[in-house]
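Just one protein chain is left out here, and the rest sit where they should.
Order as written gives the chain letters A, B and C; numbering starts at 1 within each chain.
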Amino acid sequence: MKAVVLGVLLFLWPAFSGCARAAEEVGIDEKLGAVIPADLQLNDEAGQKVSLRQLIDKPTVLTLNYFRCAGICTPQLNDLVRTLNTVELEPGKDFQVITVSFDSRDTPDLAAGKRASYLKLLKRPFPPAAWRFLTGDEASTRELTKAVGFGFKRDKDAFIHPGALIILSPDGKVTRYMYGITYLPADLQMAVGEAAAGLPRPSISKALKFCFSYDPQGHKYVISFTRIAGSISLLMAAVFGVFILVTGRRRDHTERAHS
Amino acid sequence: MSSPAAQAHTDLAHAEAHGQAVHRDYAGAKIGMWLFLFTEILLFGGLFILYSAYRAKYPHEFHEASNELNFVIGVINTVVLLTSSLSMALSISAVQKGNRRLSMIFLAATVVLGGVFLVNKYFEWMVKIHHGLYPNGPELLKRKPGEILFFGLYFTMTGLHGLHVIAGMIVLSILLVLLAKGRIGQDDYIKLENGGLYWHLVDVIWIFLLPLFYLAA
Amino acid sequence: MSMAAVAAHAEPSFLDAGERKGLLAWVLSTDHKRIAILYLTAMLIFFLVGVTMGILMRLEQLTMGETIMKAQTYNALFTLHGVIMIFLFVIPGLPASFGNFFLPILIGAKDVAFPRLNLLSWYFFMTGAVLAVTSLFTGGGPPDTGWTFYAPYSIRTGTNVSLAVFAAFILGLSSILTGLNFVTTIHRLRAPGMTWHRMPLFAWSLYATGWVQILATPIIGITLMLVIMERFFGIGVFDPAKGGDPVLYQHLFWIYSHPAVYIMILPAMGAITEIIPTFAHRTIFGYRFIAYSSVAIAALGSLVWAHHMFTSGISDMASLVFSLLTFLVAIPSAIKVFNWVATLYKGSIDLQPPMLYALSFIFLFCIGGLTGIMQGALAVNVHVHDTYFIVGHFHYVMFGGTGFGFFAALLYWFPKMFGKMYNRKVATLAWFPIFIGFNVFYFTMLVLGWEGMPRRYYNHLPQYHTLHVLATVGSWILVGGVLVLLGNFIVALLKGQQAPANPWGGISLEWTIPSPPTVENFEEVPTITQPPYHFNPVVHR
Partner (left out) sequence: MTQLTLAEEHGHIVPYSTFITVWVILLALTMILTYVAKTFHEALSVWAMLTITPLKAGLVFYYFMHLKFEGPLLKAMVFVALSTLVVFIGMLFFDTSFQ
């Protein structure tokens, strides 16, 4: 009965209201086929101004991170390294990787350090020019993230942001999004192949991963709260179980006596 | 464990197969109702899981947001629902004793108290909505994430509970009619008892909602 | 319909009885047997729709690049294939059809505990099905989230997710009502002498399934409702912009959906357990082990949900524990397999069609289970995550397991349900293409996945081409066999021979009553005096 009422109510909603949308969205708002603003000025690892037009001349894997990230950025880039190690493509010739920091406080120095450490992780010959780490002022990086539909939000000192690879064609067109923080070499290979042909392709596996800030104080609270809740529920369960055993046995006896 | 005496049950199936109501399997109907209540408990359980996960994550925000709820209304509503539960239980005892008139009075009181609860709830919601504190409301979106979640959960859980109260009132009203017509009486009151079980469960859920939202400050 | 049956027995069969005629006699009937056939018909139609979508997807992979459809169409197709197959065929599968028909008969009852509720749950099922199909053509186009409706994408996408999610909610409700009905029936309506340990094992498996349906389905119900609320009101619980945590959506989703795997497989195991002793002419080995392992699978299966989330950023500690629990579930499953094999050992096996499919079930389920355990091991999981290995694995479990169990049960009980015998030679011949096609198709998928072929993509790289062609050819063989099998049933319905009351020499209660049964099932309520599967003079326990 109640279910029917509920069902009818639920069914009527679509008639009344459109889809509610948050003002500022964290996540990916796909911009397949859009061309990134190629004249944007960013800083390379030596602090020199460089425009994306100068860099993008082949299929490009774009990742958006910030370098002091304590969340998913490191696992994401580590998995990208794992993928790059096995992908059957030649870096620097078939494709390149560009990592842009969306945190304006990141410096070219920091970027250079990151680059060095990730290049060290790569187990195959990888021309340094095939993986760039760029930084920039807030206005330029915002323009870039907006153009590719990458929504993130500042949270105190950290950022809440999604994890994804964005594949660009040689002329800077967005052709594919690869969501999450783990990737398959074959997937990347296909994506790069399509980017080379300039064909935008809709995405799959849209389970986005998000990066949250870490709050040590709150964390402590979690554990004590859990402990309390856990011990109480265990206690209750035990009491209830004993109770059932006791009353149940008595009932059994009377039943047997009667039948 | 021994098999239940089958004669009664096969009688039931027999009667059902012919669309007659000869005998009611009293215990069977009750088991069925309890199983249904379990699904309700787990339905709300999903929400309680979410609540506890988010409260653990945003303890301070939940604390502050809870301060904005008027706990007096919450406590008054608790008293109203507890009293309605009492009159529901009394109604069943009355019908068991064969006092149908008294049973009807108690049942009607239960429905009326349910209505009082909803009216209170309505005013409480309206104040919040008036201040822009509703999901996607202008005021709420300016708040911290934890507070947005608190109010999101507040509206979802009290709203779903409110729907259950409405459903319970409808069921109990139907039972009131059946009671008036004599279709429920001293010898066959399982419907009333099952309706009562549902109402009490709605009460229990509110018992949990009170401290989670109104007294979390 | 079957005049001979009417002549032979005083009472008409349930197919002929009743005052109403035509379609109304079916859609208004509260007879558990008619409702079972309503379910069966509807599910077989949805199954064929799902198969068609599968075939189209395989055709797309026959060549590289765009073969017959665009990537967006492929996305919609695999979502629909999943939703239709899982929610409309595999989950309701055996309980709603064979469970409804045979549970009351197996325990010596005349109907389920709540016959009207039973009919209502069929209507919920059909409503959910219609809404699910409607969601394809209306709103912003077919849902493209995959059958998991993962937040936050599912709360953002412009496609018609709301309606599809609502459909899943209604289907869940239908599933809950069926489970509730079965549990109450087993508690209240067992015939005199039918103690718990004299109950056929199919009833045991339905009992365990019923509990999982009751306790796990509400969680998905509320989760799906929250997705709808999120879409319309923006309450924020799964929206990271408002502080929500999408990982919690995955938790709640898998709390239900992993046990759902056991809702799918347990009844199939139960049906197999009925078939094996009949055709081995031997008491089932380890009755209590099999009965309790059903309950154990249901209980343990509810605890392992997070192994679906190893790459979703759950904590390492939790990963470890869930990994361990996943291995634990394998134990009761293995107990069942060992007991089946022990039953076959030294039995005089009669390789009739139902037995043939039942034996294939054991084989295919073992492959499915073992590949599942491989994923339980963490390191492997990360390697094969989101590849064809996963696709191959769950098709081995769901098609090779539940699907073959369904076919076996249909072959076993068809003569009882309709009073007609199908052509057994054709059924046996159809087994060859089905079994061979199945393995060519899905084993190739396992290999593809192991080599890194990503799932859910309409295109593939040259190095996978040969295997893709092989899989597509396998799909044709498989579907050809399935069509022959199902066609055989239709022919039997139209002009099959009258089936005897007990064509297989079974000894459970359903074989003591006429084929098809009368409305009341039993002329006289049976009194049970011995354990089930009592083939040998030696009393089992």
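The rule is simple: a residue touches a chain if its C-beta (ideal position, glycine included) is under 8 Å from a C-beta of that chain, and two chains touch if they have at least 3 such contacts.
For clarity, every value in this text was computed on a predicted model and none was experimentally measured.
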item: Given B:L42, B:M169 or B:I184, the one touching the chain that is not displayed; value: B:L42
item: Footprint left on chain C by the chain that the document does not show; value: 187, 211, 214-215, 219, 248, 251, 255, 302-303, 305-306, 313-318, 321
item: Residues in chain B touching the chain absent from view; value: 4-5, 7-8, 11, 23, 26-27, 30-31, 34-35, 38, 41-42, 45, 48-49, 52-53, 56-57, 63, 71, 75, 78-79, 82-83, 85-86, 88-90, 93, 96-97, 193, 196-197, 200-201, 203-204, 207-208, 210-212, 215, 217
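Following the convention adopted for this analysis, only the chains that are shown with their structure count from here on.
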item: Euclidean distance of C-alpha centroids - chain B vs chain C, Å; value: 34
item: Centroid distance [mean C-alpha coordinates] between chain B and chain A, Å; value: 40
item: Interface hub residues of chain C, defined as touching at least two other chains; value: 233-234, 236, 242, 245
item: Overlap residues in chain A, where contacts from two or more other chains coincide; value: 20-22
item: Chain A - residues contacting chain C, complex; value: 3, 7, 10-11, 13-14, 17, 19-22, 24-27, 29, 72, 88, 151, 153, 160, 162, 180-182, 184-187, 189-190, 193-194, 201-202, 204-210, 212
item: Chain C-facing residues of chain B, complex; value: 1-7, 9-10, 12-14, 16-17, 19, 25, 27-28, 31-32, 35-36, 38-47, 49-50, 53-54, 57-58, 135-136, 144-146, 148-149, 152-153, 155-156
item: Complex contacts: residues of chain C adjacent to chain B; value: 30-31, 104, 108-111, 113-117, 176, 180-181, 183-184, 187-196, 214-219, 221-223, 226, 229, 233-237, 242-245, 248, 251-252, 519-520, 525
